[in-house]
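Inspection log for the structure reproduced underneath, given as structure tokens.
A single protein chain has been omitted from the complex, and every remaining protein chain is retained in its original position.
Per-chain residue numbering starts at 1, and chain names A and B are given in the order in which the chains are listed.
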Amino acid sequence: MTALFALAPLVLLLVGGLLIMLVDAFAKERVEVSALVSTLLGASFVVAAGSLLADPNPSGLPAEITRYLAVDATGYFTDVVLTVAALIATLAAGSYLREHELERPEIYLLLLLSTFGAMVLARAADLIVLFIGLETMSLAVYGMIAMRRNNARSIEAATKYFLLGSFAAAIFLFGAALLYGATGGTSIAAIRDAIRGGHAEPALVMLGLVFTLAGFAFKVAAAPFHGWAPDAYEGAMIPVTGFMSVVVKAAAFASLLRVFTGVFGDPLLMHPTTGWPTLVAALALLSMLVGNLGALGQKNIKRILAFSGIAHAGYVLVGFASLHAVPEDATAAILYYFLAYAGGTGLALASLVAFGSKGLEAVDVDDLVGLGKRHPLLALPMAIAMLSLLGIPPTAGFFAKLFLFQAAAQAGGIFAWLALAGVALSVVSGFYYLRIVVALYASEPAEGAVVARPMRSGYVLLAMVFGSALVVKLGVMPGLYLDLALEAGRGLFH
Amino acid sequence: MEFGIGAYAVLATTIFGIGALGFVVRRNFLVQLMSVELMLNAVNLLFIAFNRIYVEQHGGQSFAFVVIAVAAAEAALGLAIAIAYHRIHRSVETDLADRLRH
Partner (left out) sequence: MHGTPLAIALLVAVLAPLAGAIVSGLFLRNAPKKAVSLVSVSAVFVSFVAAAIAYVGLDEGSLRFEGYRWFTIPLGGGQGVPIEFALSMDALSGMMAVMVAGIATLIHLFSVGYMAEEESYARYFAYLNLFTFAMQLLVLAANLPLLFVGWEGVGLCSYLLIGFWHQNLAYEAAARKAFIVNRVGDVAVLVGMFLVASLTGTLDFEALSQRAGVFDVPAFGVLGMTAATAVSLLFFWGATAKSAQIPLYVWLPDAMAGPTPVSALIHAATMVTSGVYLSARMSPIFVKSSAALTVILLVGAATALLAGLVALTQDRMKKVLAFSTVSQLGFMFAAVGVGAFSAAMFHVFTHAFFKALLFLGAGSVMHAVHAHGDAELDRLGGLRKALPVTSLTFLVGALSLAGVPLLAGFFSKEQILHALFGAAGNAQLAAGGVAVSIPSWAATTAIVFLALAALSTAFYSLKLYLRTFTGEPRHDAEPHEGGLEMKLPLVLLAVGAVLAGYLWLPAEGLERFAESLRAVVRDALPVEAHGGALPMIVGLGALAIGAGLAVALYKGKAEDPLPAKLGAFYRAAYQNFGVDALYDRLFVRPVAAISRFVRSFDFETIDGLFVGIPSGLATVGSKAVRQLQGSTVHSHALGMVVGLVLVFGYFGYPRLEVTIRHEGARTVLEVPPSFGYSYRVDFGGDGTYETGDFRADLTALAVPPSAAKKDRVVLLVHREPLDSEPVEVWLDEHPRELGERELGADFIPPGARGALPIMAWIEDGAVKLRTNLPGDEPEERELRPGQSHRIGAARLVATGVAFARVEVKNAFGHVTVQELEFPFRGRARTAVRGGSRRIP
């Protein structure tokens, strides 16, 4: 019973999701599924945040639970990030689907179940559970993208993401099988202990690392495993893009954090020059390069955010590369980054939803021209999001980058140079983030140009207010959240 | 005749390689789906073979069952997407999907 309470954020979503499904199936009148799902996600968020503040590391839980699902501060923190992002996406969907006459209750349920899968993935303490969480999350996302069955772009995005995602899952599984072969365990703790104890066949462990890392790198869209991301993001509906770019990425990163500090947390494997940190640093650098340079010439905002997502994956990987030197600081920085990135990207995509209306959807940067002059208040969240993603103080993104690069600088050597490269490349990102701000506030549309017309809908406004508050709060008072992230990070190393 | 674990591992790796090669080389939605299934089955074989080293518990076999179940769900969804794809392109050649680009 205590276990049920301890896992309340997950249980709420699962039970609530099934109930909503039943209610929707049997109700005589149309049910406002979007409101129900948003409420449920909000409740889950509150419970997760409450647990994080009150009792982040509950004890006395049965081993049958904790062997499979970690119940610790890190888990609650990722719950908070994932529910926040899912909530913003759901609220945005509530407006978007109705405005564009695509309303179908299944999407919200898929969103809910996908979030559940993401939370399981982020908490997985066993590779079997990890795989189940990963697939629950991914299958639901494939479904959400393919929901617009007659839209060629959506189906193309679904095709690419599905095929490549299955391919990546198979690669990950192959790695898991090799790790099992090397150690005889499927749980992170068992594999870790076998490697520490020297009972594992080194060649199999190394191959297992290579294949699982490749699988994760695909899910977080790190270069060179990023090819799918711009296509899938562009083809999906805006709220789904928002969901994918934050929830999927954050959950995969959280799981990567558990696996790489657990299974591969051996000091020998984490040796700064011969172990995986240098490799991760190389992936980080490549991702930052590809993401930032790739975004430069794009017109489509979803595509810009896709490349921006690749770049941000690179920044987060900088934190991973520093784990060997300052494990707790780097973990805290990574977790904090999730929150900032969730706020920034979620807010940007919610704003994009709000900027469009039926037949006049905001797609390209040009569609936003002059919007800030006509609707200064409505355009403000988008500007805040861009500044945060760019890392201008005092927004969430500034501190997120500061803490990450600080961790890398402490790791010293090539990692300090990596941090410097990250700072320099984030300068490049000014080109594309600010293009959007300029379009909003400092440009006039050409005569007769078709521009997006904002919709009027409460859901998405709520999402924007919530997201803006988060981004600004994280910037003006980052202390509390960094403390929480530090606390959550310690959960991994207790 | 008795085969060692090594032989199974080599066989599984070979099948996995064939699947991966098929996925990369072929451009037919269904063939690529089948290639992924081949890769998953190679993984299953590997799990079950390795379980013979660790006979006191059944981690590998349980993992294989989970993989089989998830693969079924994945295939169902994949076929649904394939049908939608065929309705749009009148073909299952995945190269036709290149509208999303810059």
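Note that in this section a residue touches a chain if its C-beta (ideal position, glycine included) is under 8 Å from a C-beta of that chain, and two chains touch if they have at least 3 such contacts.
None of the values given here were measured: they were computed from a predicted structure.
For the chain left out of this panel, the touching residue among A:Leu53, A:Ala203 or A:Ala469 is A:Ala203. In the complete complex, the hidden chain is touched by one of A:Val15, A:Ala424 or A:Ala469, namely A:Ala424. The omitted chain makes contact with just one of the residues A:Phe45, A:Tyr76, A:Phe116 or A:Trp228: A:Trp228.
Interface residues of subunit B facing the missing partner chain: 20, 23-24, 27, 32, 94-95, 97-98, 100-102.
Touching residues on subunit A toward the chain that is not drawn are 159-160, 163-164, 167-168, 171, 195, 202-203, 205-207, 209-211, 213-214, 217-218, 223-228, 230-231, 266, 268-269, 271, 273-275, 278-279, 282-283, 289-290, 293-294, 296-297, 325-326, 329, 332-333, 373, 376-377, 380, 387, 392-394, 399, 402-403, 406-407, 409-410, 420, 423-424, 427-428, 430-431, 434-435, 437-438, 441-444, 476-479, 482, 486.
Throughout what follows, only the chains that are shown with their structure count from here on.
Chain centres here are Cα averages; for subunit A and subunit B they lie 26 Å apart.
Interface residues of subunit B facing subunit A in the complex, by the touch rule stated above, are 9, 12, 16, 19-20, 23, 29, 32-33, 36, 39-40, 42-43, 46-47, 49-50, 53-54, 57, 59-60, 62-63, 66-67, 70, 73-74, 77-78, 80-82, 84-85, 87-88, 94, 97-102.
Those residues of subunit A lying in contact with subunit B across their complex are 127-128, 131-132, 135, 139, 142-143, 146, 149-150, 152-153, 155-160, 162-163, 166-167, 169-171, 173-174, 176-178, 180-181, 184-186, 230-231, 234-235, 297-300, 303.
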